[in-house]
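Up next, chain A:
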Amino acid sequence: MMKKVTALCLLLTLTASLCGGCAGSVATSSGTSAESTGTSTTQSSPGSEQKTTAGGIIKLGAVLPLSGASAESGIACQQGLELAVAEINQNGGIEMNGDTYQLKLYCEDDGGSPDQSVSVATKLIEMDEVSVVYSSCLSSCALAIMDICDQYPDVLFTTIECTSDNFSTIIAQNTERYVNFYKPYYNSSDYGAAFGELIADLSEKGVIDFTNKTVAYIVEDTDAGRSCVKACEAALEKFCGGSTTVAAEVVTQGSTDFYSQINKFKALNPDVVMTFFVPLNSGVAYTKQVDEIGSDWVDIAFVYPLKAGFVEQTGAACEGLFWLPMQVDFWNNEECAAFADKVYEMFPNAGLNAMHLSSYLGVYMVSDAITQAGTNNARDGLAKTYGAMDYQTINGRYVFKEDHTAIASPEHLVISAAQVQNGEYKVVWPANFAYAEPVAQK
Partner candidate 1 sequence: MNLSYWIEMIMSGVVTGTCYAMIGAGLSLIWGTLKMVNLAHGEYYMLGSYFLWTLLTVGNMPLIPAIIISIVGVVIFAAAVHFAAIRPLLRKPGWNMSPWILTLGLQILLQNLALKIWGELYRNVPYFWNTVFKPWNMFTMSGQRIIILTSTAVIIIALMTVIKKTRLGRAIIATSQDGEYAMMMGINIKQIYFITYTISAGLAAVAGILLCPVYSVNPWMGATVQTKGLVVCILGGLGNIEGAIIAGILMGIVESIAVSAIGSEWRDAIAYIFLLGVLYMKPSGLFGKKKGV
Partner candidate 2 sequence: MLKVDSVNAFYGDVQTLFDVSMEIRENEIVTILGSNGAGKTTLIKTICNLLPIRSGSIYYKEERIDKVPPYKRVDLGMSLVPEGRRLFPDMSVMDNLLLGAYSLRDKKQIQENLEWVISLFPWLGERSKQSAGTLSGGEQQMCAIARGLMIRPQLVIFDEPSLGLAPVIVDQIFETLSKITRENNSTILLIEQNAQTALEISDRGYVLENGHVVLEGSSDMLLGSPEIQKSYLGL
């Protein structure tokens, strides 16, 4: 009896203290927005505690899947953002209207679920008073957040590596509603196009045999996965004069048992098998299992080979694998390699992948935009400036189309394909970027 009483009291006090503590910390966090760095001169009057100039500190918020099946991507993004913010602050922060401001980053976990991401975005804006929201690296979450962006016209929303086409279509329908929402990345349809061209090119070169024009797909059950199949079919229609899809297998994200699918394909005997996974484990499992059972088709992989440790975990099994997009070349592009070193310096056991760079660049783009616009308020011109930017980075050039999506093209963000040759990634396509010749698989 007494035990229960004490336990009850204990629990209640605990919850109470939690509420109290958090309420308190909320107060302090809004307090910090008033504190000013020495350089800021006139701004820090009590009136200027609004988002416009947070007196010496500019707050960035990020909604990321830090737990759950997509935690790998989410944490990668978080590390990229943190790296960039730390760097900028070390170099004295960012310049706005002659004052320099420190950046402050708030990362929140949405567990990869869209409804949570909305709550979290609201929290970031309402409680932490951030002026920029990095709205997730998952298309579904970003779309959810996109839906509330018109309620907060003062805030700039920008995604990290979301590839769904739906952003473009939705924004195109109603540009002024989504005036403060941007997607600095290309669409999965662009992936598809690249896939089609690659196939055409390779079969022309005689590297792969695409005479039957039969393709089988294994994609994960995400928007990116499913829409990629359609995109690829369309592209093959365009560049190879059509193709027959012998099988389109949709597996749950992170699933690792492909024996049945591979066996099925062996009976169907396609020319090419396209696999699209974001989590590394699916990719590794597929590659190992194909190698184990043995196949006579050409494997073309999407996304997963770039995840850290792919080659190590698959070993010889991944030799000759074609894959795209080679979003970042951490191996033969010095600047990108240098960036990789920076990441490992700050996060020794990081799982380096393209997300690190995209989020890192994301911070720089925003801070430049703020400097140019002279404000950190989306309505007062930050959004406009950000949208109009032509941003040259170590990994291509970011220019937004009128649908607020970055352009994918050899001049802008190039979608290049690589092949694993003697355990190393070599860019083999498109020709003007390739520094290695594609060789026949197996």
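Candidate entries met the following condition: all candidates are chains of the complex that A comes from, given by their letters.
In the analysis below, a residue touches a chain if its C-beta (ideal position, glycine included) is under 8 Å from a C-beta of that chain, and two chains touch if they have at least 3 such contacts; residues count from 1.
In this text, all values refer to a predicted model and were calculated from it rather than measured experimentally.
Of 1 or 2, just one candidate touches chain A in this complex, namely 1. The part of chain A that touches candidate 1 in the complex is made up of residues 67-69, 71-72, 74-75, 218, 221, 247-252, 254-257, 259-261, 263-264, 266-267, 279-281, 284-285, 288-289, 292-294, 307-309, 312-313, 349, 351.
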